[in-house]
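What you see is the complex with one protein chain gone and the rest in place.
Think of it as A and B in the order they're written, each chain with its own count starting at 1.
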Amino acid sequence: MLSATLKQLAEVVGGELRGDPELQISRVFPIDLAQEGDITFITHPKYFSKLESCRASAVILAPGIDAPGRNLLICANPYLAFAKILTFLQGPAPTGKGILTGAWVADSAVLDETVTVHPGAVVGENVTIGPGTVLHPGVVIYADVIIGRNCLLHAGAIVREGCRLADRVILQPSAIIGADGFGFAPDGSSYYKIPQVGIVVLEDDVEIGACSCVDRAVLGETHIRRGTKLDNLVQIGHNVEIGEDTIVVAQSGIAGSTKIGRHCTFGGQSAVAGHLNVGDNVTIGARGGASSNVASDQVVSGVPLLPHKQWLKMTMSLPKVPEMRKELQQLKKRLAELEALIQED
Amino acid sequence: MLSATLKQLAEVVGGELRGDPELQISRVFPIDLAQEGDITFITHPKYFSKLESCRASAVILAPGIDAPGRNLLICANPYLAFAKILTFLQGPAPTGKGILTGAWVADSAVLDETVTVHPGAVVGENVTIGPGTVLHPGVVIYADVIIGRNCLLHAGAIVREGCRLADRVILQPSAIIGADGFGFAPDGSSYYKIPQVGIVVLEDDVEIGACSCVDRAVLGETHIRRGTKLDNLVQIGHNVEIGEDTIVVAQSGIAGSTKIGRHCTFGGQSAVAGHLNVGDNVTIGARGGASSNVASDQVVSGVPLLPHKQWLKMTMSLPKVPEMRKELQQLKKRLAELEALIQED
Partner (left out) sequence: MLSATLKQLAEVVGGELRGDPELQISRVFPIDLAQEGDITFITHPKYFSKLESCRASAVILAPGIDAPGRNLLICANPYLAFAKILTFLQGPAPTGKGILTGAWVADSAVLDETVTVHPGAVVGENVTIGPGTVLHPGVVIYADVIIGRNCLLHAGAIVREGCRLADRVILQPSAIIGADGFGFAPDGSSYYKIPQVGIVVLEDDVEIGACSCVDRAVLGETHIRRGTKLDNLVQIGHNVEIGEDTIVVAQSGIAGSTKIGRHCTFGGQSAVAGHLNVGDNVTIGARGGASSNVASDQVVSGVPLLPHKQWLKMTMSLPKVPEMRKELQQLKKRLAELEALIQED
């Protein structure tokens, strides 16, 4: 990690500096654990009480709070400022090292000279890779793939034939781009494999988690738009389209041909069935499952999906069902008795 | 892709040709997007209305429909015909290239000369591989594995010691065959690892999805029979047996020692507990979970499994439970009032 003055950091985050501009900071660290030389951050007023015993040399705070005698960076979004300072202190990305010994690159591949290909990485025929992109050991790029600039492909990431990655795409270890979609035509007794001849397109700033799979289209494209982030072990079926800045948490699955809008959030282990439309700004809670279209601007949970608050109410009431059954039987009995009594009259 | 005459394609699919037998076709494409030179397909009457504006040069149709003035292939199963034409237009599989530079093959391994081993693939001691099989970069075959003919192992697929793959088996990227089953003997405080000394057998035409795991048996075999297809991120526990032509959709899990029949379908994120029997022709809906045996010839969903229609009815009624609780309380109150009134008399 680098070291920086508080003044430099104020410039990095566009924040207001209060205190010593020449203070040296070498680490961002949580408020409970920060030491001298660290900057820490308070993202919620409930943590403000921890400030008193905090040993950090500086603190990132939201406007409207003060901490007299402290070195402060006042930022509209302290969490974002924390992230930006963390990035800055990591220093610039390492310079490209070229094709290292032990890497295998096809003669027909065109790699910018600032690309780094580590030992054990393999690049196929007619691949194009832009400036600053890094391929870690064990990365495999099949033929005819196009990769943009400043992408980071971690070990074991695989990109199959013809797929396209734009700029600043990150593949975590063993992310699988362009495996065959799951398509078979029943022939009466067995399943006949439908060749999956489409591709996957990942736009700028997309990140795909470890062991997540984005299947190639049967025809055409599976397409993930700018800024969308997939966590680990996520399954994206063939011909799916996902809009910009959407978040898919770990172990979720989107089935084939479904279209997802922008600024959506899918909780962990959630799912969307195939051939559906999900609008923009939709949040599906953890383990939620969409079995029909979902309109924009909703927070929904459960199977079938309900407005989140209604779902919460429902899940809280379900454990009462056994007792409700008993009560219902008792009511029936009492009512029958009453009916008998009335009829006797 | 190749090009073919409509007459050739009619022979490929065994369909009836109506129109110009010499028409050149170079692509299959969906009805909305097809251009001149393409053949398209209609798999459901509801899409028939799209035919009028379709620009494709030829159309695959089911018998009983006509489209005067169009070049047609009349096929009993248009979806299957589409798949077969797509396969045909891809051309024959590439010729075997042998062991390429950058691949590591043990001296004791016996590979047919038509095998292709790409750079970065590793083949262990005493492995046998049949004609036409392709190992992409990063494939690892442990010792004593036997692989048949015309198998396709994508990058990062791993087959551990002693496992057997028959003919035409496809492993998608990072499919893991023969990892240790999850077996531990509690010794009172910790867990003692039970060596998993069995193997995995994959019969002809089995396909395993990306990042799917088929664990080796503790003793004996984990066995997947002919034609069964696993989607991505599927977990198959040790000593599981799966019958022929069964479909397991993404992110499903079958726990150890369970036996599954033939022609079953498991929806996405479904599960079967361990040591169970599931019959033939069973369909378990997405997210369904079997916690006891399942008899043949059923369509079931939910946890516990219910007949699918009953499950649908149930899931639709559960959101009413909070309201039912209120109604129940009101009924109790009204009944108590009535009882009091009667007793007063």
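Worth a mention:
What we mean here is this: a contact is a pair of C-beta atoms (placed from the backbone, for glycine too) under 8 Å apart; a residue touches a chain by one contact, two chains touch by 3 or more.
Predicted model only: the values in this text are computed from it and were never measured.
In the complete assembly, the contact with the undisplayed chain comes from B:273, out of B:65, B:273 or B:299. Note that of A:132, A:209 or A:237, the residue touching the chain absent from this view is A:209.
Residue in contact with the omitted chain (choice from B:138, B:243, B:261 or B:279): B:138.
Mapped onto chain A, the interface with the missing chain covers residues 1, 28-30, 33, 77, 79-80, 82-84, 86-87, 90, 101-102, 118-120, 136-138, 154-156, 170, 172-174, 205, 207, 209-211, 227, 229, 231-233, 244-245, 247, 249-251, 268-269, 286-287, 315-316, 318-319, 321-322, 324-325, 328, 331-332, 335, 338-339, 342.
Residue-level contact of chain B with the missing chain is found at 104, 120-122, 138, 140, 142, 156, 158, 160, 174, 176, 179-180, 182-195, 197, 211, 213, 215, 219-220, 233, 235, 237, 251, 253, 255, 269, 271, 273, 289, 291, 303-304, 306, 310, 313-314, 317-318, 320-321, 324, 327-328, 331, 334-335, 338, 341-342.
Going forward, only the chains that are shown with their structure count from here on.
Here the spacing of chain A and chain B, counted between their Cα centres, is 26 Å.
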